[in-house]
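Here the complex is missing a single protein chain, while all its other protein chains stay put.
Here is chain A:
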Amino acid sequence: MVKVKLTVNGRAVSGDCEERTLLVQFIREKLGLTGTHVGCDTTQCGTCVVHMDGKSVKSCSILAVQASGSSVTTIEGLAADGGLHPVQAAFKEHHGLQCGFCTPGMVMTAVDMIDRHGGQLDEQTVRQELEGNICRCTGYHNIVKAVLSANAEMHGGAKQAAE
């Protein structure tokens, strides 16, 4: 057993877990934050993406103990006060989700992507950078639209691609 101390969605949390416990297990099972999902065993699907110290990571490929001391944001902590972050709002508006299982990971990836590109996003870049997230339902068409639309919204003026 090891002790893990983290800040999750702005709250200090700590808990004991086995050394082999993955960050995603810690988040889901110890903290009960079940918005972060598990879709594969091989770090391929991206349903488990969270932000660790501001960068998107696949929480199935990090041990909880490795994350100790860091600040983690999960889908539950993305928007304040029960509202929707602009990326979440854009997914809703453009029907970028169906069953919703890939959605938290998609949204977390999209937020990071938009932050990194500072408004300079086009369809091809979005498609390339979504490579680590699989969605089986939407065919990506509407996810791409949602990301471009949120990008335009968040970086005002750069309304280039949101159809």
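FYI, a residue touches a chain if its C-beta (ideal position, glycine included) is under 8 Å from a C-beta of that chain, and two chains touch if they have at least 3 such contacts; residues count from 1.
Here is the rule we go by: contacts and distances are computed from a predicted model.
In the listed set "Sugar ABC transporter permease", "Lactate utilization protein B", "nitrate reductase (cytochrome)" or "Carbon monoxide dehydrogenase large subunit CoxL/CutL", the entry agreeing with the UniProt name of the missing subunit chain is "Carbon monoxide dehydrogenase large subunit CoxL/CutL".
The hidden chain makes contact, of the residues A:S59, A:T138 or A:N151, with A:T138. Contact with the chain not shown here comes from a single listed residue; of A:K55, A:K92 or A:R116, that residue is A:K92. Residues 18, 20-21, 28, 32-42, 44-45, 47, 74-76, 78-79, 82, 84, 88, 91-93, 95, 97-104, 107, 123, 126-128, 130-131, 133-144 are the ones on chain A that touch the missing chain.
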